[in-house]
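Other chains of the complex are left out, but the ones given are in their true place.
Letters A and B name the chains as they come in the text, with residue numbers starting at 1 for each one.
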Amino acid sequence: MEKIRKEKLVILKENLKIVSQEQIAPRIFEMKMTGEMVSDMNVPGQFLNMKVPDASKVLRRPISIAEIDKENNTCSIIYRVEGGGTAILSTLQAGDEVDVMGPQGNGFDISMVKAGDHVLVIGGGIGVPPLYQLGKELKELGAEITFLFGYANWDVIIYEKLFQGLGQVFISTDDGSYGVHGHVGHLLDALEFEPTAVFSCGAPGMLKAVNERFKEHPHAYISLESRMACGMGACYACVVPKIENPETSNLRVCEDGPVFKTGSVVL
Amino acid sequence: MTDKNRLSIKLPGLDLKNPIIPASGCFGFGQEYAKYYSLDELGSIMIKATTENARYGNPTPRVAETPSGMLNAIGLQNPGVDVVLAEKLTWLADNYPTLPIIANVAGFSNEEYATVSHKVSQAPNVTAIELNISCPNVDHGGNGLLIGQVPELAYAATKSAVDASSVPVYVKLTPSVANINDVAQAVEEAGATGFTMINTLVGTRYDLKTHKPIIANGQGGMSGPAVFPVALKLIRQVALASNLPIIGMGGVTTAEDAIEMMIAGASAIGVGTANFTDPYACPNIIKDLPGVMDKYGIDNLQDFVNGIQEELRGN
């Protein structure tokens, strides 16, 4: 197991041990891991870059940290099986080791949140997982939280009860099988308070809407996805155009993001 | 085993403590990997392709995965040679003053190759240039071909760089040709010091839902273990036809791979895609080399390389 400590004593790569792996919805898995790396996980919204244990797959899979449990020295991810890599990850079992780079990227900035603030958290589909750890930390800060979640259908709603323990949860489903029929934009349209901060993660369309609506908001953040190679800032695979000079300058989702201020990048 | 000299390799302009060099475009300008390990462990670094002016690069997605490989179409994103000199190379010189750097020079005209080669070769830590005439992800003059596919164009670009540079110029060859020695010969005649090879093959992948290429650029350069046998074949082919030294690359992932590529005819080894699979790929290969050398009865890498070169080139 290689790892190196920067001045800040950060472990950048480690074989984490799987504590549990469970299917929590169709094609959606929750994997809990333990290792020294957990002690460096201090910001919600960072991600892990997971090596797929398959010699033919040379790229890692970026997956957001869904929960950090410092007491038990564990962290969790929640991921959907999309292609071959996540399919293989989903076959790993408790006791297996998994080669992980992280915690990677800049997470959500919650430094300005104070007790009593009413904050808005917007998530969609498999973008919801990192919002769980975020919600936990926001609640610890004493914020009042409204969650707006958009899902494809009832089947794939995750952690609903857990989120309800953190704040008020509104859900929309594309097929109307639960909550409001439609997408999360409909929930957003019905919003009746002015949030002190906004945090969002989900599909590009949703992020675009959030980015547009809260363009001028001083504390609104979106978390992006992008196809990555290095996952740590060296290859420029994952870039997103900057709002200033979008033709000539860009930011790296893996290193400068994945969380960006609204109005800072071109979606 | 701990004798560092066992691993050292000398090439024109390059006094390498070991033969392992991160390949251009897969290591940025080193800063990010310096968080993982001391860059002084490396033989050298081939920094990201540098052009005269800043380049944004291609639209995203820029990468896709393939069986035992990957595609990329980064499109030569870089901050331009002046910023590279002022910031990137300076940072490297400040933090790793004894580490020799190979600057990857790209361009869209002979003038640009000359300007960038001239400028970048002035940096005190740049001891060699890798002339990139083979990037499959940018169009040269709209003729659908790369400079590196046409001997006459390759000759002119190399000559421009060689004349302008104050350090040795290694020219990076593309595998996308019918006979690589036509280009290698032209490049040699133009005064190149050596070759680096191979640049990426060209491939693509499609999204089954949208029917669109996964890479926004439509296609990309293929690299990684999948291309290793192609690299070996072409390195051997050039080694048999030219006496110039070759820095080999293409799919190297382990110390065994590095030795196999030296058998093919390479004197030093670039490592690209493997850095993405494992950020410690290069230091791991360096660490594993002595054990592999022991296994195959190789005492000293320079002697080993010399022996193979003599056999291949009969000199």
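Definition applied: a contact is a pair of C-beta atoms (placed from the backbone, for glycine too) under 8 Å apart; a residue touches a chain by one contact, two chains touch by 3 or more.
The model shown is predicted, which means the values in this text are computed figures rather than measured ones.
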Displayed chains are single representatives; whole-complex counts: A x2, B x2
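Going forward, only the chains that are shown with their structure count from here on.
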Rounded Å distance, subunit A centre to subunit B centre (Cα mean): 35
Touching residues on subunit A, where the partner in the complex is subunit B: 2, 4, 6, 12-13, 51, 55-60, 85, 99, 101, 226-241, 247-250, 255
Partner subunit A, residues of subunit B touching it in the complex: 25-28, 32-33, 35-37, 48, 54, 56-57, 60-65, 67-70, 72, 74, 77, 214, 224-225, 273-280, 284
